[in-house]
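Below is one structure, written out as structure tokens; comments come after it.
Missing here is one protein chain; the remaining ones are kept as they sit in the complex.
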Amino acid sequence: MAEAFWAFATVFTQLDLLGLVALGTFAGIYIGAIPGLSVTMAVSILISFTFAWDVYPAISLMIGIYMGGVYGGSRTAILLNIPGAPSAIATALDGYPMAQKGDAGVAIGVTTVMSFFGGLVGILVLAVAAPVIADFALRFQPRDYMLLALLGILLVGSLSGGSLVKGIFAGALGIGIGSVGMDPLTFTERFTFDFPVLRQGVSFIAVMIGLFGVSEALMQLRHLDTPIIKQKIGRIVPSWGTIRKHLPLSLQTSSIGVIIGALPGTGGDIAALLAYDHAKRVTKNPEVPFGQGAMEGLIAPETANNAAVGGAFIPMITLGIPGDAVTAIMIGALFIHGLNPGPMLMIDQPDMFWFIVGALFTANVFMLIFGLTGVRVFTKIVEMPRAVLIPLIMLLSIVGAYAVNNSVTDVYWMLGFGVFGYFMKQYDYPLGPVVLGVILSRLLDDNWRRAIISVRESVPGFMAGVLGSPLSTVLFVSVILIFVSQTPLWGWIKRRVT
Amino acid sequence: MSVKLMGAVIALGLSAGAAFAEYPAKEIQGIIQWGAGGSTDVVMRSVTPHAEKALGGSVVMQNVTGGVGAIALNQVADAEADGYTVLMGAENPLLYKVMGLGDKDYSDFTPITLLARGTPILVAGKDAPFNTYPEMLAYVQANPDTVRFGSTGPGGLPSVVTAMITSTAELPVIFVPYDGDGPALTALQGGAIDVMPAVFGVAIEGIRAGTMKPLALFDVEPMAAAPEIPTIVSTNPEFGAMLPWGPFFGVFVKNGTPDDVVAKLRAAYSEATKAPDFVELMAGRGFTMMDITGDEAQAFLAKWQQTTSWLMQDAGLAKTSPEAFGITRP
């Protein structure tokens, strides 16, 4: 136990490690905030950069960037309605309306504190229950992933705003976009129309930057002459009352974050969206309606995506199985530094586990500090003249889309979706479901096929599998309940019962 | 004012300067065929820093994924043959032609080095009712269409190993597709599939921890890192003719790259593959070091392509017969 404590405390006792975590977290916030600079990208560059270093400093820097980056995505989502990373898509839904009312400072304050809280829950679960959760996560079968994807697709209802029909259209379009290219399971070409460039599919980041970045910038062009909203400079740190009031919700959404983060194959983006939906469902009387600046709509995704960080490390440390894209790269980094991530790592090198927990904890604290300082300067971004801000957003969008795969094709996709998104906004089609569809497309498609192949294409066999497993049954019943409650069927049943 | 003209003047001045400057006069772009965190990525990212030192320049590595690596291959093929764009790839391109995935393969490239070769291994879930390859075969044939085999797309290592098995015996199993051996081995540990052909290095940690069990090593010699795992030829000598076979990693430049540039890159990478920590890393993951180049590498590639293409053809997985590309039956 004493060794575990000292490994945990390594980060605070060694000044250079502490400095690296701080530096990583600080850089991470900016990397996360800029659409097109992603944590995945930054961490893979760091592999070469830290090649000659010892393993502890290298991991410290990566963990800092990871923690800061996941949080940083919320900044641009709140201030500009442009999520810096996929996991901040839900944050924009209520964060941006708050900024429009001049409450950007409050929104950032709540986001920061709640991200810290979510991160803390994630780290705590990692420290206390990693083996249990990892075992649970491993038990998810293809049919469970498929049901989880269906559960995610039902979020369309929450993300649709005005018109559910348009929302379903947008969601289905997203699923279609996600399946463009060479199918990774059978190498069949889908929607490629014999164009070689279409074989690689459509880069999801390019779609996101186009739909949120460029289309928003184009929209803003129409408001060149509207006066810029002055941000209120008041209290940034939320009051204890506010925090206490939302504590139950934060705990629930953090738990969602940890579990979804721990599942290999799902990460913070899906966690944040599911948490947003959950908040919308359980909050009966929000002070401000959802979509117009509800605090709950900000708390849910931000606690969940930071809790997912701790979650993603669970299968990585205990089993050597990545919980998401970033932890996959970190496994590679551990290999390069001569470690063997796998089920034996916890037994052979328990120090590494406790060191990672310690580094995550430290990064979380730095995130809180850096998040709450300098907010006033940050909110000035919104007060920048639009004539400068709009071209800048456009250039950043282009660079960001190009950087994903070093390909001009992605820039064209990004611009195409920017223009398309502009028209969708004009005619009240929600954009959120498109991105949701793209995120979930592979999860749904691949696992549906695996699940149905495993039972030799038999639908009764599939149902027997679902009902034979408690986990699948719970997921299945949730899908049915949420589906029924979102459709007119619910009203009909209610009328019948009463 | 003409910006273009100004740019042209600057360009002229500098490129004249650059012509005298020695290679590398700027960053070299290394295009990695597979995603971050995968085997190819880890190998390339751990060997390249040593090569950079020997080269006295920097190599910027970039993962370009999609199309089973064909996107990356085409990106390098479309760039200038000046040695500033390098392909860091695996074995897959050798099957593009027969699998209908593209019309280019490594014959359009000059190998800098073929770094190392991996060894396939057949693993099963820890609760599977068989412990060896013959037991598995007997169980599968006694219970047709119940055992679930993990697979990846046609042409990947699992499909080649499976083709080897089906060329020697009946294999009535359900194939469940995954998009890489990493996710498939996760599924194996979670019980979603029962058997999976994988690369030794990816499976070894799970085997050591007992979360999966090895059935047979697909090689003629046992592995030094795990001598207790039986080779397939020890129980089924009929596999001997097809082995050794394995995926490999290599660094390539486009044909037509100046000889002195190729020589410089070769020297750098050859030195890098001898770096002790790289050798140790590769040995730990069960990779067999090769470090071959020039004619030797070309011969290796040709033989690999011949064996594997015909295995695919005989398993009915090839879209076009290897004969159409002048690849003769071994």
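Each chain carries a letter (A and B) given by its place in the written order, and its residues are counted from 1.
In this text, a residue touches a chain if its C-beta (ideal position, glycine included) is under 8 Å from a C-beta of that chain, and two chains touch if they have at least 3 such contacts.
One rule holds for everything that comes next: contacts and distances are computed from a predicted model.
The UniProt record for the undisplayed chain lists the protein name "Tripartite tricarboxylate transporter TctB family protein", from the options "YibE/F family protein", "Sodium:solute symporter", "Thiazole synthase" or "Tripartite tricarboxylate transporter TctB family protein". Shown chains touched by the hidden chain across the complete assembly: A, B. Among B:V60, B:A81, B:L171 or B:A315, only B:V60 touches the chain that is left out of the view.
The chain not shown here is touched by just one of A:K166, A:R199, A:H246 or A:K280, and that residue is A:K166. Among A:V419, A:L467 or A:I493, the one in contact with the hidden chain is A:V419. When the whole complex is considered, the residue among A:M41, A:A107, A:L148 or A:V365 that touches the unshown chain is A:M41. By the touch rule set out above, chain B reaches the unshown chain at residues 3-4, 7-8, 10-11, 14-15, 17-18, 21, 24-27, 29, 53, 56-57, 60, 62, 84. Mapped onto chain A, the footprint of the missing chain covers residues 34, 37, 41-42, 45, 161-163, 165-166, 168-169, 171-173, 175-176, 179, 183, 185-186, 188-191, 193, 214, 218, 221-222, 224, 291, 385-388, 390-392, 394-396, 398-399, 402-403, 406, 408, 411-412, 415, 418-419, 422-423, 426-428, 430, 437, 441, 444-445, 448-449, 452-453, 457, 459.
Going forward, only the chains that are shown with their structure count from here on.
Distance from the chain A centre to the chain B centre is 32 Å, each centre being the mean of its Cα atoms. Against chain B, in their complex, chain A makes its touches with residues 40, 43-44, 47-48, 51-52, 138-142, 181-182, 184-187, 196, 199-201, 264-265, 319-322, 325, 328-332, 335-336, 338, 340-344, 405-407, 446, 449-450, 453-454, 456. Listing the residues of chain B that touch chain A in their complex gives 29, 35-38, 41-42, 45-46, 48-49, 61-68, 70-71, 74-75, 99, 101-102, 145, 148, 152-155, 174-179, 182-183, 186-187, 189-193, 204-206, 208-211, 277, 280-281, 284-285.
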